[in-house]
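Below is one structure, written out as structure tokens; comments come after it.
Omission of a single protein chain aside, the complex is shown with its protein chains in their original locations.
Moving on, here comes chain A:
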Amino acid sequence: MSDSHGQRSRPPEEAPEAPPADMRLPTGPNRATETGRDGALPAWRRMLRRIRLVELASAVILLLFVAAAVAPGLLAPGSPLAVNPVDAFQPPSWAHPFGTDESGRDVYTRVVHGARPSLLIGVAATAIGLVLALVLGAAAGLGPRWLDFTAGRVTEVFFAFPGILLALLLIALTGPSPVVATIAVGLSVAPGYARIIGGEFRRVRQAGYVEAAVLLGHGWWRRFTGHILPNALGSVFVLATLGLGQTIVWASALSFLGLGTPPPAAEWGAMLAAGRTYLEVAPWLTIAPGTAIVLAATAATLLGRSLEQRVRES
């Protein structure tokens, strides 16, 4: 998921100067241009400034959502469940910035209060997926051949339940609930992460500095914690931020289908599900929570990509 902004403008003959001998062994055609340590180039610095803007914007958006999740009362003092039938289907106005829904509940308040359940499901699902993927990935990328083989087969089988199909299967068996939806989404994203993490472990294991550590007689645990994990962790961290956007979207998709959080609650997907019926008379019921999902997912993804670049540079 790298993007090599700014590096394109660099004349190719400068590339070999960049990598310090200990670190950067090109391990494939894609790695050739990812040599860092060229901060001295003015074009690169200009690019950095631009990236920071993206970072800043996504960080501010995410922080706003986190603030809404931690202390929704600060941003929206009212109750998300307060019903006022007289005010039903009010279009957006000063009193109701995002309008009101079919029971006269304030949509803005509901969107703010919806941040907590929506983000929580996303974070928990990502965590479940990452833990599973770390185990599978470590087995595949670092273990002996039979373990690599086994982990590879397990990942492959998981892959054969693509997208939210595994989640749907689980929900069909156990019945809809937010907890099942979270676990299901976590299981669904795990194989993808596992493949990336396994590849990353494999790449790092073959790097020159790990070979050097072997020659120095370091034990496997020291090699793992001292060299392999720190170098692979960057990509894991990036995966987590990138994956967060995805899991938020999938969890809300399940709620939208009525298979996650049930409707009266202020959760973005559930709000979308309730608003869908009134799409043509009260579009703000769909637009407001949907935009919150898009903003959160996009901000997480953009931040993840930007952070990935920093990890690569350092």
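Here, contacts are C-beta pairs under 8 Å (C-beta built on N, C-alpha and C of every residue); 3 or more make two chains touch, one makes a residue touch a chain; residues count from 1.
To be clear about the criterion, contacts and distances are computed from a predicted model.
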Options "ABC transporter permease", "Sarcosine oxidase subunit beta", "3-isopropylmalate dehydratase large subunit" or "Glutamate transport membrane-spanning protein": UniProt name of the undisplayed chain: "ABC transporter permease"
Among A:Ala124, A:Ala140, A:Leu272 or A:Leu307, residue touching the chain not depicted: A:Leu272
Among A:Gly78, A:Gly143, A:Gly234 or A:Gly258, the residue in touch with the chain that has been omitted: A:Gly258
Interface residues of chain A (partner: the chain not displayed): 1-5, 7-8, 10, 12, 29-30, 32-33, 47, 50, 54, 153, 156-157, 159-166, 168-175, 192, 245, 249, 252-253, 256-259, 272, 276, 279-280, 283, 286-287, 290-291, 293-294, 297-298, 301-302, 305
